[in-house]
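Okay, here's the structure, questions in a sec.
A single protein chain has been removed from this complex, and every other one stays in its place.
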Amino acid sequence: MSALSPHELECLFDRLWPLPRSITGPGFRESLCILEELVPFVRHEHKTGSQVLDWRVPQEWHPRAAWIEGPDGQRHCDFAVNNLHLLGYSTPFRGELDLADLQAHLYSLPEQPDAIPYLTSYYAPRWGFCLSHREREQLPPGRYRIVIDSELSDGAVISAEAILPGDEPGEILFSSYLCHPSMANNELSGPLVLTSLYRALAARPSRRYTCRFVLGAETIGSICYLARVGDHLRKELRAGFVLTCCGDRGHLSYKRSRRGDCLADRAALLALRDRGCEHEVIPFTPALGSDERQFCSPGFDLPVGSLMRTMYTRFPEYHTSLDNKSFISFEHLADTVEAYLAVVEALEANRVWRNTCPFGEPQLGPRGLFRSLGSQKEVERRDTAMWWALNLADGQHDLLAMAARSGCAIADLAAICAELASAGLLVEEG
Amino acid sequence: MSALSPHELECLFDRLWPLPRSITGPGFRESLCILEELVPFVRHEHKTGSQVLDWRVPQEWHPRAAWIEGPDGQRHCDFAVNNLHLLGYSTPFRGELDLADLQAHLYSLPEQPDAIPYLTSYYAPRWGFCLSHREREQLPPGRYRIVIDSELSDGAVISAEAILPGDEPGEILFSSYLCHPSMANNELSGPLVLTSLYRALAARPSRRYTCRFVLGAETIGSICYLARVGDHLRKELRAGFVLTCCGDRGHLSYKRSRRGDCLADRAALLALRDRGCEHEVIPFTPALGSDERQFCSPGFDLPVGSLMRTMYTRFPEYHTSLDNKSFISFEHLADTVEAYLAVVEALEANRVWRNTCPFGEPQLGPRGLFRSLGSQKEVERRDTAMWWALNLADGQHDLLAMAARSGCAIADLAAICAELASAGLLVEEG
Partner (left out) sequence: MSALSPHELECLFDRLWPLPRSITGPGFRESLCILEELVPFVRHEHKTGSQVLDWRVPQEWHPRAAWIEGPDGQRHCDFAVNNLHLLGYSTPFRGELDLADLQAHLYSLPEQPDAIPYLTSYYAPRWGFCLSHREREQLPPGRYRIVIDSELSDGAVISAEAILPGDEPGEILFSSYLCHPSMANNELSGPLVLTSLYRALAARPSRRYTCRFVLGAETIGSICYLARVGDHLRKELRAGFVLTCCGDRGHLSYKRSRRGDCLADRAALLALRDRGCEHEVIPFTPALGSDERQFCSPGFDLPVGSLMRTMYTRFPEYHTSLDNKSFISFEHLADTVEAYLAVVEALEANRVWRNTCPFGEPQLGPRGLFRSLGSQKEVERRDTAMWWALNLADGQHDLLAMAARSGCAIADLAAICAELASAGLLVEEG
């Protein structure tokens, strides 16, 4: 058991891709079943109509079939062909309309004439079809027959949760959402990275912090989740991350938490620095975003950021049928998993040390702490980390603060701190 | 009653221009009479010889006539022609001097040969004449007759004050000075802007904060004013501004208060940002400045900055006869008034809100808080402000802090906060 290979990610992707996911309903449940082959999720259900924080849980949506048939008998916007064709949460409808009247129910993107837009209407009852602008313009005038075989009925919003226990108090949260139908970067990439991360972390003999993996519906799902465990997270959460837009070919991006310099932010940004990869730092905004809008609402104000590749809304394929398999790369997906694992390493390594011999430098020679193995560059790198660790181990700097001030890699500092601790020169601050 | 139009400002300017103002005396009183047609100033008098803070109030100066007459009988430096010709506070003198001896009493600017300099000697008894260097160089040698018909006698320094009451505790101060003779930018522009501001704010049905408008003599006037109300201002003043150099054609400038980031500074700088106009930010200095040197003396340390156009000493016409009507523009004067009104808006809008529904985002749909009226850009701007307002309404951020962090316009935030408050989602922090 370990992180999924690009090939494994692709196989998983291919199985999940066609399922008609939404914030509730069979597509969501079927997708979850597939992921449960890899992750032992526990499902928490929030019944339709129940109050969660300020929200009321909506009904479940069961889309079965939907299309429009033109005057020439040709079928358009067939849900069976592409589940983006049906406006999410469309109410059932059967009837006939002239094209002119039908237009009010059609959605397309004149500026991206080949793309089918992804649209939903979860809380305002509506029906509609999404199609490419090119197709829309070629619809012949006349009478159209509309079929939407869907059902809205009481059910539940599901939060799926898996927990890997840790050795010490404190938790790390990974949250993604499974409510988007056939789109690749936003948003099969998030559940795929979450699954792979779970596999990699579960494979370890132990973890410092308890890791929580949460998969649900965007917004209403995290509202439900916070209603249940928000108070717990306020006490226990050390760092959390929203996994979204993880698979495109762009460089990594990190959107800061509301606090702006919380542990999640510091660990993520230093891990990215140490990887030496180009990356962008995006300030927190509540005006555009995913579930961090809930986690970082002022009442919770949790230490939650988001490590992505190209952020939602910044790629033109966003929320259209062009966000498909060809838009993403499974190597990039796997790289995002690696980046998250590096962040976990940083969090696990982040201890506060105290130099037991703080008056002057300790005499290292008799303790056998000078190394000559390795290239001169390696020795210098190790020694640099050693001097910084001894100097900043004052009980005030955590390892990330040492890494930030010294410029030394987190891994180098962690290694030397362990060595110095073995030699009795550092002790962990109580 | 509202802000003065450029034409009204010009008419007022033309009436005030010729009067021989100084820190005391008839020119000051007559100028004040004209402004009192528009502003119900209350005059506070500080008698000659009385102690005000560390200062002693000087005598009043009554210049009546002054000139020098050359050996050829030609009259030079006639106070009746340009009141800058007479050194301010010149002691009376009648006598004859050779040109060589007269030179010690003449002041000109070799590097600006066409400009008459503006000079004064309030506290050291002296007499003298100011003239253009070109004229000075053409004075024929020989005997000159000097006439200075002036009088220094006990009287008073006058502070004129008008107060517009506000609904809540706290005050805003606007201070300018009326002691400069025939100069336009420095300094008829200040009293003109102050008058127009008074008219605009008085026209409102109500104001949040009490507004104080003060007009006096530079330095000694603000010393007198602070001696009387300084202790009150230390308790009540939220923000204050020195109005000077408000009429030239340059862009706006803001000189920070001594504190550097007080409410006056924050409101002024964000209002300027929101106007989208080019502007310069000038750090506080006590070494060069107007009455903010008194307001920002370390004992008072009041939240007082100065919103200007081109700052004193930075335009070559400064303190010369070239700072005249043609140097200023009444459109720019009116624009400065608008800028000050925008600052007042920012101050009035600056409340601290608390989100009543801070755990997760509130469900806005059922509350009818999503808007679709307006262009997509307008809707986006409103929604952006809404998300920021909800997120930062934690009882810690005032509206200006929200505006600074979010980049949203103060006006947009103020509007949405009012709307959210109506919906019960925000309450003002007590």
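In order of appearance the chains are A and B, and numbering begins at 1 in each one.
Methods note: contacts are C-beta pairs under 8 Å (C-beta built on N, C-alpha and C of every residue); 3 or more make two chains touch, one makes a residue touch a chain.
This one's a predicted model, so the numbers in the text were calculated from it and none came from an experiment.
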Residue of B:Ser222, B:Thr336, B:Asn350 or B:Gln363 in touch with the missing chain, whole complex considered: B:Ser222
Of B:Pro63, B:Gly88, B:Gly128 or B:Gly230, the residue in touch with the unshown chain: B:Gly230
Which of B:Ala104, B:Ala287 or B:Leu373 contacts the chain that the document leaves out: B:Ala287
Candidates B:Pro205, B:Pro298, B:Gly368 or B:Gly430 - the one touching the absent chain: B:Pro298
Residues from chain A at the interface with the omitted partner, ascending: 355, 357-363, 365-366, 383-384, 387-388, 390-394, 406
Positions on chain B contacted by the hidden chain, ascending: 53-56, 123-124, 219, 222-223, 226-227, 230, 258, 285-288, 293-294, 296-301
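Please note the rule applied: only the chains that are shown with their structure count from here on.
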Separation of chain A from chain B, taking each centre as the mean of its C-alpha atoms, in whole Å: 54
